[in-house]
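Removed: one protein chain of the complex. Kept in place: all other protein chains.
Going in written order, the chains are labelled A, B and C, and every chain counts its residues from 1.
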Amino acid sequence: MPFIYNRSVYFRDTDAAGVVYFAQVLVICHEAYEASLAAFGINLRTFFQNSELAIPITHASVDFLRPIYCGDRLLVYLTPQLASETEFQVKYALFVDQQDKPVSQALTRHVCIHPTQRKRQPLSEEMQQWCQKCQG
Amino acid sequence: MPFIYNRSVYFRDTDAAGVVYFAQVLVICHEAYEASLAAFGINLRTFFQNSELAIPITHASVDFLRPIYCGDRLLVYLTPQLASETEFQVKYALFVDQQDKPVSQALTRHVCIHPTQRKRQPLSEEMQQWCQKCQG
Amino acid sequence: MPFIYNRSVYFRDTDAAGVVYFAQVLVICHEAYEASLAAFGINLRTFFQNSELAIPITHASVDFLRPIYCGDRLLVYLTPQLASETEFQVKYALFVDQQDKPVSQALTRHVCIHPTQRKRQPLSEEMQQWCQKCQG
Partner (left out) sequence: MPFIYNRSVYFRDTDAAGVVYFAQVLVICHEAYEASLAAFGINLRTFFQNSELAIPITHASVDFLRPIYCGDRLLVYLTPQLASETEFQVKYALFVDQQDKPVSQALTRHVCIHPTQRKRQPLSEEMQQWCQKCQG
């Protein structure tokens, strides 16, 4: 079962064209990723400032299928997938509440490295479990 | 009774100093304002793109009392106050869950105008009621 | 000759991991796109609020090759490419001043539509010329 993140669309998400600014969709996807980690029991403050291990995003892509408006209720379906012992990807499908078709779809790729040496290293046991649990 | 808005602190809210970026506190306050309007039954999409009536912010101020970290659970207490038939202000007190003292306090002033002529006009009945209800 | 956009990296671009937040790279790419349109003589205010014609982004992707830090001087090389009479894409290569290898690469796809009916329509003569000029 994918993780589902609920999120209202706020004024700050929009631009002068009256809809959500394109890059803001990836911000919302990352919020969903954080919500999913927190729900799994991971401390976000130490996760993002770990001096031994970092999991930066190496690639992101996003398709914009329908405009999203201020006040819309978004549901973000998040599905991670282990690619190797050092790498995973996360897929996101964004729906506006009570609509059948997604408004957007996105993907992020994450690689585990040492934050200063920037060499690959294995994902923690915990992150592998998070991937497996959300994957169902 | 003031309106209370719950909000996690996300990675995007932070900066390279490891805490929430100063101006982002006002973004979070505005989200609380929007959540309060939506809870009162106001349609945010038409509210912010009304061609007959706009309520821009004319002033904002904010005090930063304690650092706020990624993953913190914020509670924003919002209290509006009618200043005249064309103007109101909103006070915000931000707390991190389970802490006694606020981490931040803020204020926004809003004036009702015609969006193109930019002349003052009276607040709608609905907005006056929203002010009175949240003020308790 | 591609268009080159110069941009310092500001504190707001960064996150608690001490580097530029991933989605912010796309924000910087869009700034380069806007700078390129403005340099060609296009009025950005009317461009983004045109009630007859809109050119929303339908797809974006971005690769993160090296971390980018606060204070870095970025050079964004922008190259548009006409895909059809209703569609173009823009490629971005981001360099930190005085470094050989790109820190990031990105792509955006843009489709010309009617903003309310959301049906495809041909790009303006002006936009086709902008594509051709920047393509060299």
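Here, a contact is a pair of C-beta atoms (placed from the backbone, for glycine too) under 8 Å apart; a residue touches a chain by one contact, two chains touch by 3 or more.
Remember, it's a predicted structure, so these values are computed and weren't measured experimentally.
*Asks:* Pick out which of C:P2, C:G18 or C:P115 touches the chain that's been left out of the picture.
*Replies:* Answer from the full complex: C:G18 touches the omitted chain.
*Asks:* What residue numbers in subunit A mark contact with the hidden partner chain?
*Replies:* Residues of subunit A in touch with the missing chain: 11-12, 14-19, 21, 23, 69-70.
*Asks:* What subunit B residues would touch the chain not displayed?
*Replies:* Subunit B touches the missing chain through residues 15-17, 19, 22-24, 26-27, 30, 45, 48-49, 54, 56-64, 67, 108, 115, 118.
*Asks:* Since one chain isn't shown, list which residues of subunit C touch it in the complete complex.
*Replies:* Listed in rising order, the touching residues are 8, 10-12, 14, 18, 27, 30-31, 34-35, 38, 43-45, 47-49, 69-72.
FYI, only the chains that are shown with their structure count from here on.
*Asks:* Closest chain to the protein CA centroid?
*Replies:* So the chain sitting closest to the middle is A.
*Asks:* Quick one: subunit A and subunit C, Cα centre-to-centre, how many Å?
*Replies:* Distance between chain centres, rounded to whole Å: 23 Å.
*Asks:* Just the number, please: Cα centre separation of subunit A and subunit B in whole Å.
*Replies:* So the centroids are 27 Å from each other.
*Asks:* Return the residues of subunit C touching two or more other chains; collapse runs of consecutive numbers into ranges.
*Replies:* Answer for subunit C, listing residues that touch two or more other chains: 15-17, 19, 23.
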